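Every protein chain of the complex appears in place save one, which is left out.
Our next item is subunit A:
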């Protein structure tokens, strides 16, 4: 009876493992059940190899080695994709199994289940807090970006204004100075013209006085005029 019980329990553990041999370290003693399972897996593996060989023998097509080389990467890619999907599906299956076990456990009334429930509640609270904090940080981030935009605009405006000011500074002397110079030149030309006229008239007057042979030293008015005539010189020839 004991032996049967032992066998039954070992078979139960094997059934839990899904009838795959648990990997035993090399050289350790195995229970006969596991050994039988291992040998069975070996045989199925070898049979699989032989069936593969038979199948490949059936569909034989004659083609050159270069053709085969060309097709090879495609087949390798399909193989890789199959492996990857298989792995992903195994992972998903494990996830589902773990979730199932956890949910089953949570429904029970163990002290372990109590601890798990407390843990899940605590993590839920933390997640809520995380959510609110994230919301706040998003809002603050938006505000920061708005402020940065404003600052950038202001910077641009000040830059433009500075440019305008500099342009005005360099050019601003010019138009006023030009008019000033024009007016000055005009005035100078007028002045010269009138000076010439005055010089000519004074020469004429001098000539008249000398030609009329009047003694201008005795008459005070004539003397004044003659004196002033001497001072004036023709400014330009």
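We take it that a residue touches a chain if its C-beta (ideal position, glycine included) is under 8 Å from a C-beta of that chain, and two chains touch if they have at least 3 such contacts; residues count from 1.
As a convention for this text, contacts and distances are computed from a predicted model.
Asks: Can you pick, from "Beta-hexosaminidase", "TATA-box-binding protein-like", "SKP1 component dimerisation domain-containing protein" or "Centromere protein M", the UniProt protein name of the chain not displayed?
Replies: Missing chain, UniProt protein name: "Centromere protein M".
Asks: Which one touches the absent chain: A:7, A:76 or A:227?
Replies: A:76
Asks: One chain is left out of this view; which of A:9, A:42 or A:134 touches it in the full complex?
Replies: Considering all chains, including the one not shown, the answer is A:42.
Asks: If the missing chain were put back, which residues of subunit A would it touch?
Replies: On the subunit A side, contact with the omitted chain comes from 20-21, 24, 26-28, 30, 35, 38-39, 41-43, 45-46, 48-50, 52-53, 76, 79.
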